[in-house]
Every structure is written in C-alpha cells, then in structure tokens.
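Structure below; questions to follow.
The complex is shown incomplete by one protein chain, all other protein chains being positioned as in the whole.
A, B and C label the chains in the order they appear, each numbered from 1.
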Amino acid sequence: MCRWLAYSGSPVLLEELLYGPKNSLIVQSLHSRLGAEETNGDGFGVGWYGAQETPALFHSIEPAWNDRNLRELAGHVNASIVFAHIRASTGSPVQQTNCHPFRHGRWLWMHNGLIYDFHAIKRDLVLAIDPELYPAIEGTTDSETLFHLALTFGLEEDPPSAVQRAIGLVETVGHRRGVEYPFQGTIATTDGDCIWAFRYSSEGKSRSLFFSTDVRTLRELYPENLLLRDLDDESRLIVSEPLGDLPGAWNEVPESSWGVIQPGQDEMHPFVPEADVAASRAS
Amino acid sequence: MCRWLAYSGSPVLLEELLYGPKNSLIVQSLHSRLGAEETNGDGFGVGWYGAQETPALFHSIEPAWNDRNLRELAGHVNASIVFAHIRASTGSPVQQTNCHPFRHGRWLWMHNGLIYDFHAIKRDLVLAIDPELYPAIEGTTDSETLFHLALTFGLEEDPPSAVQRAIGLVETVGHRRGVEYPFQGTIATTDGDCIWAFRYSSEGKSRSLFFSTDVRTLRELYPENLLLRDLDDESRLIVSEPLGDLPGAWNEVPESSWGVIQPGQDEMHPFVPEADVAASRAS
Amino acid sequence: MCRWLAYSGSPVLLEELLYGPKNSLIVQSLHSRLGAEETNGDGFGVGWYGAQETPALFHSIEPAWNDRNLRELAGHVNASIVFAHIRASTGSPVQQTNCHPFRHGRWLWMHNGLIYDFHAIKRDLVLAIDPELYPAIEGTTDSETLFHLALTFGLEEDPPSAVQRAIGLVETVGHRRGVEYPFQGTIATTDGDCIWAFRYSSEGKSRSLFFSTDVRTLRELYPENLLLRDLDDESRLIVSEPLGDLPGAWNEVPESSWGVIQPGQDEMHPFVPEADVAASRAS
Partner (left out) sequence: MCRWLAYSGSPVLLEELLYGPKNSLIVQSLHSRLGAEETNGDGFGVGWYGAQETPALFHSIEPAWNDRNLRELAGHVNASIVFAHIRASTGSPVQQTNCHPFRHGRWLWMHNGLIYDFHAIKRDLVLAIDPELYPAIEGTTDSETLFHLALTFGLEEDPPSAVQRAIGLVETVGHRRGVEYPFQGTIATTDGDCIWAFRYSSEGKSRSLFFSTDVRTLRELYPENLLLRDLDDESRLIVSEPLGDLPGAWNEVPESSWGVIQPGQDEMHPFVPEADVAASRAS
C-alpha cells in the first residue's frame, strides 16, 4: 500500500515532479493525507526514459525523504515519462527487488494496493506465469507477480485486456481459496510512449486515483502560472493523491476504470476483470 | 528530535521492552503521539550491558519498524540496563555514526532535542572538547558533540555537574552568537550501574520525559499483572513518552530537573546550567 | 560460491570464532585462499542458538569485514552452536533474504556452491516443493530452494536421506534440461543439537571441506595451547577452508561424503544422491 506518480509530457527535471509541489510525493512519504498508511518509508523507486532503448531504474530501501542520491539524481535528470513510487510494505521484505516500478524490456509497472491473502494463493498465481517469464521474477511482492501475469496475458500487445485477465485470474483463484475480495489497488504501466492507469478493487472501494486537468484548461484558469506555460499541451500527471493546491487541477478517476494517456486524445473506459479460463485451469 | 527509552532492573528480553507494550518504542518510530515529529524513521540504536566490561551497541540507518536484525536481536538478548533510541534527524546525515546511544568506555549517552543553530556554533563547541577526546568523535551530530563536552567536563566523575557545565557552555556560546534559546532536550547517560536523566531547555519548554512508578506501588495497583510480579522492586523505566496504558504507571519529570536511578533510593533535583568560564574563554 | 563455518561445543564468544584465528572467516571475506573467488563481499550471515527455542539470525548486505554491528554482536554473544557464512554471489541479488544461513523452525541451513543453470530449472524445482512450505521462501537463491526441497523430503526426520533426495532431484531435473553437472557444493544443517555436513558435486570435484581434529588429540599435540584447555572434548568445527595454522588440526572431508557431529561418536558416510521419482514426476 503505497503512493505513486506517473508523468507524461514536456521534459522536466525529476526534482520538479518529486520535490517541487506542495504535498509532493516526497512529502507524502513522511505524511500522506489520503493513504491507508501515513508513512511510506519502506523503500521507493523511480523509472524514467532517457537516451537508451530501455528505461532507467533507481531503487532504494531507504525512506525517500532521506535519500541523498535521489535528491542528486532528481536535480540532474530530465525526462518526459517518469514513474515514481513510495512504498509502505504490507509484509514482504524491504529490499530493492521489491521496489516499484518493475521493468520488463521497455515496460514499467507500479501498483498501490494488494492481493489479499497473497501467501495462500501465490503458488497458484505463479504457476500461471509463462515459464519463460518465471525466472525474471526477482522479488517477492504481489505486485511483481501481477506484472508477470499481465505480461503472460499479453500486456505488450493489449494492456487493458491483459490487466483485466490478470486481475480476473487473481479473483478466480482467490475466490476458490475463500478470499472474499481478492484484489485492491491502482496500477500504472507504460511502454515509454503511452501510460495506462487502472483503478479497481474486488470490493468496489478502490484506493484513490487522480489525473491532472488538461494543460490548456489550467492555463486559462491560472494565466499567471509560469510552470504551466512551459508545459506542452499534452503534459499529464496521474497520481494516487493530488499534488499542489490548485483548485480545478485534479479529477478523480472513477471506481472500476482504466484510462490511457497517449499522443492525441486520452481515453477512459470501465474496467471489467476477465477470468482467463485456460490459465485458471492450469493453476 | 527523537524518542528514547532507558531501562534498569531485572534482566529482560529486549523484545519485551522494545516491541511489547502498547505504544512501544517501535510503534512510536512510525507514529509518535507526543513527539515534535510523528515519524522517527532516520535510524535507531540500542545499547545494553552484557557479559563484557563495555556495553554492546547496535546501530542501524533503516527505520526501526523495518529492521529484521533488530527484531532477531531483541528476541535473543537479555539485559538489565538497556538504552534504546529512535531518530528523527534535524539535518545531520542518516548514518550509523550519527545514531544514538553514543559510547565512551563503559558510558552510554543519548539525547532527544537539539542545539539550535548548531552549524553556527559547532566550531566553538568542538574547540572546547579535550584534545585527547576529539579524535573519538565519529559522527556529526550536536548530541555527540554535547557528549564529548560532558566527558571533557568530568561526566565520569560527576555526571550532573558535567552536564550542567556542558549545557552551560552551549548557552554561553549560543548567546554570544545571538541564539536566543540555545538548548532543548532530554538526555540519558549511564555507566552500567546508575542511570542519570536530564530534562531541560533554555526556553523552559522542554520535551516530555516520564519515569515509571515504583514497582511495589504498581503491584498493589495491579495485583493480577503477571509482568509486574517478575520485575524486581528496583526496576525502573525512563521514557520520552509513556508506554502501555496502565493509569498511574507514569510520572512526568518536572521541567528543568535531573534524576538518578540507582541501587537504593532514586533521586531528583533541579537542573541549573553552569557556564564554564575557562572553557568558554578557550573557545 | 561462498565460505562458511559451523561450530558445536563449549559456549564461545562469536568473536573468537569469527575474528580470532589467523585466516579467520572475516579475513577470508577479503582474501580467501582456497575459494573459487578471493573476495566474499556480497553479504553474510550468522545464526546461533541462545535461550530461545529457535535460533537467532543476523543477516547483512555489507561486506563482513566492514560491519560494525557484526563486530559488536560477536563481542557480546556466546553460543555453543554457531553457523556463519560469507557470500560471493553467483548472480542473485545481494539482499538480506539471500543471505545464509536460512532458517525453518529450529533448523538452520547454509551452502557453498551452486545449482548450475539454476534459472533454467528453478521452476521445476520450486514445483516440487511442498505447497505448504512454498510461501516461506523469501529470497531467490538456489541454496534456499534446495533447503526447501530438503525440508519437503523430510530433512527434519532424516537429514542425510532428505539431502540425498533433494540433490538427486536437482540432478534428475538438470540432466533432463541438458545440464551435465547440475550440483556443486558443501552444505551444513543443524537442528540445534547435531550438525550434518555434506560435500558433493555432480562432477566429483567438490569445493573443499574440513573438520577439526578431536580436541583430546589436539591437546596432546599442543599441551601449552590455552584455548584448547577451555574447550570441552566434544567441541568441533567444520569449515570450508582451514582456520589458524596448527599443523594436524584439520582433516579434509572426502569427496562425496556426509558426516554428523553429535553427542557421542561423530560419523562419516558416503553421499549418494537419490532421485525422488514421485517428486520428479510432479515437476
């Protein structure tokens, strides 16, 4: 149970995203307002796309508010797609391999929430992962397992469908084991071009998720705001809780939805988990 | 600005002291009720007296609530004098050499509070430290500097006088540099036999400090409490905020006081900083 | 590929075992003479039996030669059964959950060596682990997987048979995947009463393993050695490379052998891996 931020737009210094706003993600690491936990001090991670084919990752087990390397990096790295995540562990060890975002080729993945009773159903879920992908699992979190399930179900071709199948499987297996509400959370994933975000929980009471208002609209609202002038029209933030304090800047993603931030018109759709019958048989 | 606990009494498993009580020190590391900061996640330390002449130390830069080695140790180590400290840094780096308790020979020292504007007056204070002791300073905190000042002023012979001179010097030097209220805090120190505790601030608004009620009295209040039966009559805790929830178990140390826990009758006295003219000239 | 030490005997301060001898384990962490790697700086671990039912563990990702907490602990903890391990990673991440010794209830396990091509056969091996034990796997090493296979095959009832079945399975699965020599290494395991040690490799060229000469014999050889006078007659060390420099003190464990250190007569037997047909079918 964590907090995260996903950015797409004009290249910005990480520092402006991570430390700049009131109620910034780093501030939230010490004092989150909306999270299930106030403190998210169990490690953090940042991923960004630079000159290379694959994104860069920085993972640390120190609390984000303390990490000097993060501050240094953030003051020197520019990127136009950024994922950042602060962790409040729900039980799995605090180690770099359990820090989000997770990476597979060009893809990044991060998650705020949990698979309930994960210990009881982990083996069934892991068995459903493509054996070719299995050795790539490095940590022990439910979130990384879910990522590999989504990859197994075609994340790289059709992200919404793959995530709906992955969570569908979690629900199938969980229900079979007597877990009433197997899944809870918000997810972001990207291939470096588009960002897909998901808000869903089996119980229908998902963790919060917000996307930023269109920059053109914000500029009309706040004509004197200099930061907004520098951003291109397509710049967009998705966050687990609002940053800054501009009224009108944030819109809640509705319960059981997924959206995509992409060149051109962004989209939002209902999220409907889809049990994968074959995979669920295999487990 | 931190939280701490000092115990003297029947040998106990560290686990009972650190994790056992409601609002235990480990719980406080995530959610302190009385502290200036809610989270004390910038490292911690434990010191205890075992079979050796000098006490053992365990220092870590991970948040205490996460540290698996602390939990292991706490489950296996018994001691009759224990110091434990969780840190919320006021600026100096989070590194093991900045974790309390500090040690000199058989002595331990820990501090909750700060020397205001320490950067401005640090050099003057360090110059007042005995040159023989100077090379033993390993970290960069105000608390360790204060410890070495107290050692310089005879901590090992007369702790109350040495601490009164050390804080007196801090006030003299601070005032000279225009700091209105140079010192704030509570301190505990021990030689493995007695524990001295201090509550003082230049402003007269010191951080909280509590000592436990006499075990005999507590047994009368709570005749059915099993834990109390196991403790010897002299067992005593001093804490920066109360543990557990037994009414009558905790007594606030008055503003500007020092006390000593010792075999026989414990004592409490007023604390009056004493400017050390010679040392203050030297600086 | 690592170095380890197992001790059983009169209670000793860990410091004497870990730091005392010439070519001590801590010295080996910087400069091993016999290991496949000279440096074993990828974390370490110590396990010991104290007053509690289950053994204590201390795991760290710092190099052992640097770790101040290890030195503190070692100077204050006495134990009569001690396991210590320094790691040179063969690929899996340097994190506490990958540090030996591993623990299950009262049992400890450590390993110097590797399962060749572990990534390719890991899934098959993990599938053979008892589903009840599966959620207890916290790290990603071949050694921890092997431990859980041995537990699955009855380590707690008959250690030699369980290890022979576990390594038998590794060889069966490895051969099926085209790995010529699937296993290599030495293993130590204990329940807090006896210590079992194993030396085996599929190729018949196992890493080195030595056990100490009977203390009575050593006393006759070195009548003036004070340390030997303090040890009881049953004290025994097993190490991956000899400590100290007493001629006659160390005996090589023969290729493909297992031994047990126990109250009364110690024993040594040939080690013959035994393929577990049922488990291998299950994978």
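We adopt the following convention: contacts are C-beta pairs under 8 Å (C-beta built on N, C-alpha and C of every residue); 3 or more make two chains touch, one makes a residue touch a chain.
Model, not experiment: these values are computed from the prediction.
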| item | value |
| --- | --- |
| Visible contact partners (per top-of-document touch definition) of the missing chain | A, B, C |
| Hidden-chain contact residue, picked from the options B:P131, B:G178, B:P223 or B:P263 | B:P131 |
| Given A:A56, A:C194, A:V260 or A:A275, the one touching the chain that is not displayed | A:A56 |
| From C:T39, C:N78 or C:T213, residue that would touch the chain that is not displayed | C:T39 |
| From A:L73, A:L246, A:V260 or A:A275, residue that would touch the chain that is not displayed | A:L73 |
| Hidden partner interface residues of chain A, rising order | 50-52, 56-60, 68-69, 72-73, 75-78, 96 |
| In chain C, positions touching the absent partner | 30-31, 38-39, 41-42, 61-63, 65-66, 68, 89, 93-94 |
| Where the unshown chain meets chain B, residue by residue | 93, 95-97, 119-120, 122-123, 126-127, 131, 134-135, 137-140 |
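Here, only the chains that are shown with their structure count from here on.
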| item | value |
| --- | --- |
| Interface residue overlap between copies chain A and chain C, same or different (over half shared) | same |
| Distance between chain centroids, defined by C-alpha means - chain A, chain C (Å) | 40 |
| Numbers and ranges of chain B residues touching at least 2 other chains | 68 |
